[in-house]
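One protein chain omitted, others in place.
Showing chain A:
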């Protein structure tokens, strides 16, 4: 996989993960192009598109589009299921995930993705194992936190 993009129906990018080195300007250009292309498609159309020498595989979940660019020889259906598995992971972790969860906890969305896919390849396909890893990290987090005052929290001190 070369990159994964999550974006809203309005074309707002919510998460981007690049598995090939690209300059920022190029990333922006590609995101714009791909988002525009995918948003232009009608609901019943197929989930695969040829784009440059890659394949775009996308699926819409509620207001969010999940979109992957994979190499030419890659299996389209399994890529669709990678997307679905990621959605399931988000859903399990956040509990009925919605777009807002991903906006406000973007760093978590990235952590979960890293546990699931690394360097563009599926690393751990078991839902249970991925969530276990994330929850362990959360435990470490809670132990580490010390309570702080409300004022400090909202940055007024």
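List of remarks:
Simple rule for what comes next: a contact is a pair of C-beta atoms (placed from the backbone, for glycine too) under 8 Å apart; a residue touches a chain by one contact, two chains touch by 3 or more; residues count from 1.
Just so it is clear, contacts and distances are computed from a predicted model.
For the chain that is left out, the UniProt protein name among "Sorting nexin 4", "Response regulatory domain-containing protein", "AP-2 complex subunit alpha" or "glutathione transferase" is "AP-2 complex subunit alpha".
Residues touching the missing chain, restricted to chain A, are 13, 15-16, 19-22, 24, 26, 28, 41-42, 44-53, 73, 75-78, 80-82, 84, 93-95, 98, 100-101, 103-108, 110-111, 114, 118-126, 129, 133, 136-138, 140-142, 144-146, 148, 150, 153-155 (touch as defined at the top).
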